[in-house]
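Here the complex is missing a single protein chain, while all its other protein chains stay put.
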Amino acid sequence: MESPLILINLKTYKEGIGDRAHRIAAAAETVSAESGVTIGIAPSFMEIHPLSRHYAIPVYAQHIDGISPGTGTGHILPEAVKLAGAHGTLINHSERRLTLADIEAAVSAAKRVRLETVVCTNNVPTSAAAAALSPDYVAIEPPELIGSGVSVSKADPGIIENSVAAVRKVHDGVKVLTGAGIQSGECVKIALDLGTHGVLLASSVVKADDPEKVLRELVSLL
Amino acid sequence: MESPLILINLKTYKEGIGDRAHRIAAAAETVSAESGVTIGIAPSFMEIHPLSRHYAIPVYAQHIDGISPGTGTGHILPEAVKLAGAHGTLINHSERRLTLADIEAAVSAAKRVRLETVVCTNNVPTSAAAAALSPDYVAIEPPELIGSGVSVSKADPGIIENSVAAVRKVHDGVKVLTGAGIQSGECVKIALDLGTHGVLLASSVVKADDPEKVLRELVSLL
Amino acid sequence: MESPLILINLKTYKEGIGDRAHRIAAAAETVSAESGVTIGIAPSFMEIHPLSRHYAIPVYAQHIDGISPGTGTGHILPEAVKLAGAHGTLINHSERRLTLADIEAAVSAAKRVRLETVVCTNNVPTSAAAAALSPDYVAIEPPELIGSGVSVSKADPGIIENSVAAVRKVHDGVKVLTGAGIQSGECVKIALDLGTHGVLLASSVVKADDPEKVLRELVSLL
Partner (left out) sequence: MESPLILINLKTYKEGIGDRAHRIAAAAETVSAESGVTIGIAPSFMEIHPLSRHYAIPVYAQHIDGISPGTGTGHILPEAVKLAGAHGTLINHSERRLTLADIEAAVSAAKRVRLETVVCTNNVPTSAAAAALSPDYVAIEPPELIGSGVSVSKADPGIIENSVAAVRKVHDGVKVLTGAGIQSGECVKIALDLGTHGVLLASSVVKADDPEKVLRELVSLL
């Protein structure tokens, strides 16, 4: 059986750049090796190259543009992300929303260069819509839970269950991540029990004094 | 059986503002009364109020924002569009793309105030995605045909057939419009034969010397 | 000497649409006639046409796009705003920000059709930058004061004085409006004493139980 995915989004936290990005990546590598659980990391674009060379974990871009090589100054070319060593990419994160046409173009472009795709969504209908674009994952981030300190699994398991059902109805090959409100190993276990294939999280790991300890606790019930 | 919908987008053509918007609306009213075919018009926001008061045809906004009343200077409040007399609205036109989250919010807001919704899309996957949001219509506008003078029905009937099939698979209550490449009554007939419920068109009517004559020809085979 | 300008932005407040827009416009017309002070109103796009026909006050769009007639579905064509009866337009309001290139294009397009321009800005450097584009007015809206209930004139007269000085240095033909934190006639008087040519305000008039009374108080010290 495939391992669940624990995906750590470093955002633009000051605790997630430079040496501190390396510290989190090293922690992820250690805990992943111990536990057998896949732990990925989504750093700033500038860290994709060094982190993917130094650590045996999958590295994700935080965003790509659905463009072809050419005149895209300041934009994120999927080919350049792939060349830098990335394994996959977030698309349409709540902090970097795209038009529907651009999400579709980004998913298509990622497939062209073999980047795994994680499309972020905010509710049940948008999760179903994202599934129609055939990404590898849909990550459902209920806006009321982002950064709230409340566990999505406990607060409103219905939105997760309904998203999983809606995604399966549209395209049953698309996996789902629980994308907000993950605080503990128990949250991770509940997220998987609700039918999702992993979690997308950020501050609870990135801002931790001891990321390795937090990661070890997060995978403890798997 | 429900009438097909012929929806005329006036865009920001100089031939579609002020008195000239009235001329097109009058032509639509005349031909609709003669033929029994529903002919709608999507003028500039400023013309929604006068046109919906003067002509017995459905008037559509060209765009709405999925917002609630409040601090949205320069944005399009669904309640204000409804109060001005609109029957429905385009959402996510190729010239006014929205994020997936905003399309969903706009469809929900339109339902709240009972505006009919026409979500525009650019290919088969985005049409399926739009259907997951439960609008009244999805209007498929293949980018290679917009304003090209080539009939979508003749050039590539496959994209229409596949979009109809993809939309039905996701949500069979959603109707489809053929949204580009409509030049003649024969195009309209082919569009309906391919399973769509009407057409979205612009320049062929708006820029015509005699819009009434063009409209009469467009509905001639229905 | 030219009258100061009191410009009321109706935003998308529920108190500013439909019949309630007429009520505020009527109050503005009455108080303007009594006092000799110019009172303008910026309603939704749908209300530009009816309000500019019914009331002897200048009506402003809340936004325009710097486009020429053509394929701009869902966008705001300056020619259409002018035809609907508008006297001027806001550009780059804090709730509808534009790129620098688009602000310049909008100011140029507005001049082409003879719409008065009010470019909104958020601090001293952006006020100076906006002045370089030669609009009729720059309206400085310090973000910390928007909707705060605190008077800009009292809280931080420095930002107003510095903006006036910076604008004059770049282009001394450009007038300045105080664009946030206006609560009372005393605020209006202080705004003018600081060298600005009027005020841009919203909730204090739009949400008032008696807009006429509030407007009468606002102009009472002029």
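All chains are identified by letter, namely A, B and C, in their written order; residue positions are counted from 1 within each chain.
By our rule, a contact is a pair of C-beta atoms (placed from the backbone, for glycine too) under 8 Å apart; a residue touches a chain by one contact, two chains touch by 3 or more.
Everything quoted here is computed from the prediction, not taken from an experiment.
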- request: In the full assembly, spell out which visible chains the left-out chain is touching.
  value: A, C
Query: Which listed residue (C:R97, C:R114, C:K154 or C:K207) would be found touching the missing chain in the intact complex?
result: C:R97
- line: Of C:T126, C:T178 or C:S204, the residue touching the omitted chain is C:T126
Query: Which listed residue, A:V81, A:L145 or A:V214, touches the chain dropped from view?
result: A:V81
Statement: Considering the complete complex, of A:K11, A:H87 or A:H197, the missing chain is touched by A:K11
Where the unshown chain meets subunit C, residue by residue: 92, 94, 97-104, 121-123, 125-126, 128-134, 166, 170
Statement: Residue list for subunit A contacting the dropped chain reads 9, 11-14, 17-18, 42, 44-50, 62-63, 67, 69-77, 79-81, 83-84, 90, 93-96, 147, 202
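Rule of thumb we're sticking to: only the chains that are shown with their structure count from here on.
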Field: Identifier of the chain whose CA centre is least distant from the whole-structure CA centre
entry: B
Field: Averaged-CA centre spacing for the pair subunit C and subunit B, given as whole angstrom
entry: 34
Message: Could you work out how far the Cα centre of subunit A sits from that of subunit C, in whole Å?
response: 43
Task: Please work out the Cα centroid separation of subunit A and subunit B, and write it as a whole number of Å.
output: 37
